[in-house]
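Complex shown without one protein chain; remaining protein chains in place.
In order of appearance the chains are A and B, and numbering begins at 1 in each one.
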Amino acid sequence: MFFQVIDILGTIAFAISGVLIAMEKKLDLFGVFIIAFVTSIGGGTLRDLLIGNNPVGWMQDLTYIIVISSSVVFAILFVKYLKYLRKSLFLFDTIGIGLYTVVGIEKGMQAELMPVICIALGTMTASFGGVIRDILCNEIPVIFRKEIYATACILGGMSFYLFDLLPIVDAYANIGAILVVIIVRLLAVKYNITLPSLYTNQEKS
Amino acid sequence: MFFQVIDILGTIAFAISGVLIAMEKKLDLFGVFIIAFVTSIGGGTLRDLLIGNNPVGWMQDLTYIIVISSSVVFAILFVKYLKYLRKSLFLFDTIGIGLYTVVGIEKGMQAELMPVICIALGTMTASFGGVIRDILCNEIPVIFRKEIYATACILGGMSFYLFDLLPIVDAYANIGAILVVIIVRLLAVKYNITLPSLYTNQEKS
Partner (left out) sequence: MFFQVIDILGTIAFAISGVLIAMEKKLDLFGVFIIAFVTSIGGGTLRDLLIGNNPVGWMQDLTYIIVISSSVVFAILFVKYLKYLRKSLFLFDTIGIGLYTVVGIEKGMQAELMPVICIALGTMTASFGGVIRDILCNEIPVIFRKEIYATACILGGMSFYLFDLLPIVDAYANIGAILVVIIVRLLAVKYNITLPSLYTNQEKS
């Protein structure tokens, strides 16, 4: 129940972020809907394809389509006011990637894959919807360029396996990993922490 | 038999549209062939991957490869005259998306998926070849920006389920849905109907 609420909040946040980017690109209604949809379920779809979970999740449970469609309508109607919600959206998005990371890890474990692969699947679930969104909008994916985003998912995934070694209930390892993702990202944004640059200042300019 | 002829005409139309766009981008022979191929079978391939129909269709029936290869050779040789065929090409393309929509819906029904998912699969079959083509050519997909295209597929898909409620033979529901797609698109192009704009004139400029 707790997870479902967070899952839906994450889906909403991803869908709205898709709408905002699609509208910046002046896409039409259909384009906006597809971008919102892909941002929300793209990462999980890629994960399911790679594992071989077919038909993929959103084809078997209409919740996602309903939540995303409603979010699109809402976001289009209230696009002018969404800037006041930016902090809430950022929070949903951050909670969303935390949850998606753990969902991806769990799916990998069900398929009996190795920990490093499961962490990769978790990171993919959380971040590749945004990658596909950026490709469709003809941009170099933003997570390849700045911000601790995927890195937060990777750290959260590693901590999941650390927590798993402790003599605690499984659910706590889940919640702990989600919190690590969220805290790492919040701290990174608050203190403007990025990955160490590969380039000298001269090269950058 | 009737369906096969239409299917092949649709494949030809999609392949030729791929050649024209690839040649505008000055791709080489291999690039032109790949773009033609992807435009023709990309939508169906994505659909089959999502449902879990592996190996995907065109791997098991050489007809597609033969038809597409011949179309590429033909289009390259006669590219200068193709502009006179623009109306015929548009018609093939329109018939093609009608048929592909119904093919996609049927595949979804075989996998026992819900109607809304089947309609999505039909739309994807008809329109995502073009999306992949545009991504490979480094363009924002044209169907996200203008023209009633995917929308015609969605309306056709809905009418399929309406026709299905009537006491008529299955084949008639198929043909009816194909006609709806075709008629909606022809009318939209003739009367220059687009989706309602999400943007004010000021924003557009």
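Simple rule for what comes next: a contact is a pair of C-beta atoms (placed from the backbone, for glycine too) under 8 Å apart; a residue touches a chain by one contact, two chains touch by 3 or more.
Given the structure is predicted, the values throughout are model-derived calculations rather than measurements.
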item: Sole residue of A:L113, A:M158 or A:I183 that reaches the chain not shown, by the stated touch rule; value: A:L113
item: Among A:A15, A:A126 or A:A150, the residue in touch with the chain that has been omitted; value: A:A150
item: Residue ranges of chain B at the interface with the undisplayed chain; value: 22-23, 25-32, 34-35, 45, 49, 52, 54-56, 59-60, 62, 65, 76, 135-138
item: Touching residues (missing chain, whole complex) on chain A; value: 49-52, 111, 113-114, 116-117, 120, 131, 135, 138-141, 143-146, 150-151, 194-199, 203-204
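In this section, only the chains that are shown with their structure count from here on.
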item: Intercentroid distance (Cα basis), chain B paired with chain A, Å; value: 30
